[in-house]
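Only one structure is covered here, and it is reproduced in the block below.
All protein chains of the complex are present and in place, except for one that has been dropped.
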Amino acid sequence: MKAARLSGASVAVVAVSVASLMVALALPWILKSDYYLQLFALSGINIILALGLNIVLGFTGLLALAHAGLFGVGAYTSALLVMRTGLSFWIALPASAAFAALVGGLVGMCSLRLKGHYLAIATAGFGIIIYQIFLNWIGLTKGAAALGNIPPPNPIPLPGLGVVSFEAPVAMYFLILVATVLAIVICARIKHSRIGDALLGIREDETAAEVMGVPTFRYKLLAFVLSAAFAGVAGSLYAHYTRIIAPEMFHLFETVTSLLMVVSGGLGSIVGVIVASIFFTLAPELMRELQDYRMIAYGALLVIVMIFLPDGLAGALRQIWRYGGTLLVRREAADGAA
Amino acid sequence: MLEYLLTLLVSGLVTGSVYTVTALGLTMVYGILNLMNFAHGEVFMVGAYVGYFLFAVFGVSYPIAILGAIAGAAATGLLIEAIVFRPLRNAPQLSPLIASLGVSIFLQNLALLIWSPTPRMFNTPYVDQVVHMVIISMSMQRVIVFVVCVVLIVALYFVVQSTAIGKAMRAVALDAEAAALMGIDSRKVIMATFAIGSGLAGVAGALVGPILILSPFMGIPIILKAFAVVIMGGFGSIQGTVLAGFILGITESFGVLIIPTAFIDTIAFILLIATLLVRPTGLFAERIEENV
Partner (left out) sequence: MALLELVNVSKRFGGLKAVSNVSFAVGEGEILGLIGPNGAGKSTLFNLITGVYPVSEGELRLRGVRVNGLWPSAVCALGIARTFQKIRIFRQLSVMKNVAIGRHCRTRTGLAASILRPSWVRREEEEVEKTARGLLDFVGLTGRADDQARNLSHGEQRLLEIARALATNPRIILLDEPAAGLSTMDSAALMIMVGKIRQQGISVIIIDHDMEVVMGLSDRLVVLNYGEKIFEGLPSGAQRDPQVIAAYLGTGVER
C-alpha cells in the first residue's frame, strides 16, 4: 500500500473484510447444515480460481481461456500423486500447483506473442487439448468414467491438540477457508505492489509500458504462471474435497463460468470477484430447477455485463459511492480501492 | 495403396474447402471490425440445423434447403451484429471479444434446449450415391461440398476485388473514417459483410451437415479450426486463407495415418503454433506495424 491513505473506501473495505472473516469462521455453526456448508466451501474454491483468472485478465488484460484446463491439471495431478504414489496431500498440493504453473508457463510461452483475439483462441485451444487428454488418456485418468475415491488430506498431528483429521466436511471447510484467505491476501498484495503496477500498465497500454521500462513479455508470462498456480491450488483442493473428478468439470464451459465471475465482479477488483464468485456458486445450486437454463443465462449475462456494466459490480459500486458520497469532493481513482 | 492415398488427398481437399469457406467468412468480419467473432461457429451450426429441418422435416429440396440455411445463418449473423457488436463499437478490444464468447455459449445452449442433444442424421440422397473418379470413389455429397465451396471461394474473390460492394468493404476495412468521408455508409457495409460472412458459414454447415452428425456443439471444433486457418493464412489475405484452409484439410486427412482419431482436432493447433513460432504474421499477411 502506498503510504496507507485512510480514505473512506479503504476503511469500509477493512471493516467489511473483518466482518466477513468473522462470519466465515462462524459459518459451520450458523448454517448447521452440511449441504449449505458445502456450497460455501465450493465458493471458496471458486474464489481462488476466479482470483487467479483475475490476475491474468483483470490486472494484465489478457483473455487467457485455458483456465479450466489448468484447474484440471491441478486436480488430476494432486489426486494421482496421492493415489498412485502414496504421497501426502500436503506435498501433493504444492506439487500440483507447481506443475499447473509450469503448464501455464508453457501455454504462455506459446501464446504470448499473440494479442487479443489470437491469444484468446490459442489459449482456448490449449484448454481444449488439455481436456481431450483428460478424456482420452484413460489409463491415467479413467476418462469419462471419472476418477473417484480420492482420499481427503492426510491427518495432521498437532502437538498438544491431538490429530486433526480431514474426513469431516467441517475440517475441509476450514482448510479451504484458510487457503481462500491466503489467496485473497496474496492477490491484494500483488495488486498494490510494483508487480501489480507493471501488470496494470500492460493492461492499459502495453507498448507504452514497455517503452517506460516494463519488460512486458516477462510480466505477461508471470501473470500466466501465477494464474495457473492459483488454478492448480484450487484444483488440488477441489479433488480432495469432492473426492471424485471427471473431465467434464474442466471443460471450456467452466472457464466461461470463471470468466463470468471475474467480469461481473469487475475486472481487476478483488472484492467484486469474491462476491461474484460466491453468487455464481450459490445461485445455480439454489435454483436447481433452472439448471437447464444455466449456461444460456451465463452466455446472455456475459453479453449483458459487457454492454451495460463493463466495470462489473465493483464499477457500479464505485459509481454509487462517488455519487452517494458527494461530500467527499476528491475523486477516487480506479486503482486505489480494492 | 495409391488408391488409399489418393482418397485421403481428395478427402482432404473436401474438408479443406469447407474450412476455407468458413474461415473466409470469419476473416471478412475481422477485416472490417478488427474482431474475431467467436459465435461464427454457432452460425455454422445454425446453418446446419436450418438446412436439416428444411430438408428432412419439411421436405424441401436440398438446394432450397441450402438457400434457407444461408438465409438463416445470415439473419443470425445480422442479429448478433446489431445486438452485440454495434453497441460495443467503441469499447476496448476485450469487450466485444468476451461478449462474442457469451453469444457463442448462449447459442450453443439455446440450441441444446430447443433441439435437444439427440444427434440428428441429416440424410440427403447424395450421401449414399457414389461417384467414381478413375481409381477412387467417394460419395456424391462430398463432391457437391467441394464443388460448391470452390465456386463460392471464386465468387467471393471476384466480389471483393471487382464489385462496388467489395471495394467498399476493402475501403472500410482499411480506413473506416476515410471511407465515410468518401460517402460510403459504413454501417451498411458492416451489415453486408456480416451477412455474407455468416452466409458462408451457413452454407458450409448445410453442406457438411450430412457428413457430420448434427449437434448443438458442432460449431466448437469448426470455430477453432477457422481461427487457426485465419491466423495461418494471415489477416486480410484471401489467398493465404485459401492456402491455409487446404493445407489444414489435407494435413488432417493424412494425419489419421499417425495420430489417433481422438486427437485429429489437435492438428489444427499444432499447425497454428508452428506458424506462430516461425512466421507470426501468417503466410501471406501484409506486415501491419502498430502505429506508435
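Letters A and B mark the chains in the order given here, with residues in each chain numbered from 1 onward.
The rule we apply is simple: a residue touches a chain if its C-beta (ideal position, glycine included) is under 8 Å from a C-beta of that chain, and two chains touch if they have at least 3 such contacts.
Nothing here was measured: the structure is a model prediction, and the numbers come from that model.
Asker: Which is it among A:Pro28, A:Gly196, A:Gly265 or A:Pro284 that touches the chain not included here?
Answerer: A:Gly196
Asker: Pick out which of A:Ile186, A:Leu282 or A:Ile304 touches the chain that's been left out of the picture.
Answerer: A:Ile186
Asker: Can you tell me which of A:Ser33, A:Thr207 or A:Gln291 touches the chain that was removed from the display?
Answerer: A:Thr207
Asker: What residues on subunit A make contact with the chain left out of this view?
Answerer: Answer for subunit A: residues 1-3, 186, 189-190, 193-198, 200-201, 204-205, 207-217, 222, 226, 330-336 touch the chain left out.
Just so it is clear, only the chains that are shown with their structure count from here on.
Asker: List the residues on subunit A that touch subunit B in their complex, please.
Answerer: So the residues of subunit A touching subunit B come out as 61, 63, 65, 110-111, 113-114, 116-118, 120-122, 124-126, 128-129, 132, 135-136, 207, 252-253, 256, 259, 263, 292-293, 295-296, 298-303, 306-307, 310.
Asker: Which part of subunit B faces subunit A closely enough to touch in the complex?
Answerer: So the residues of subunit B in touch with subunit A come to 30, 35-36, 38, 83-84, 87-88, 91, 93-99, 101-110, 112-113, 220, 224, 227-228, 231, 260, 262-263, 265-266, 268-269, 272-273, 276-277, 280, 290, 292.
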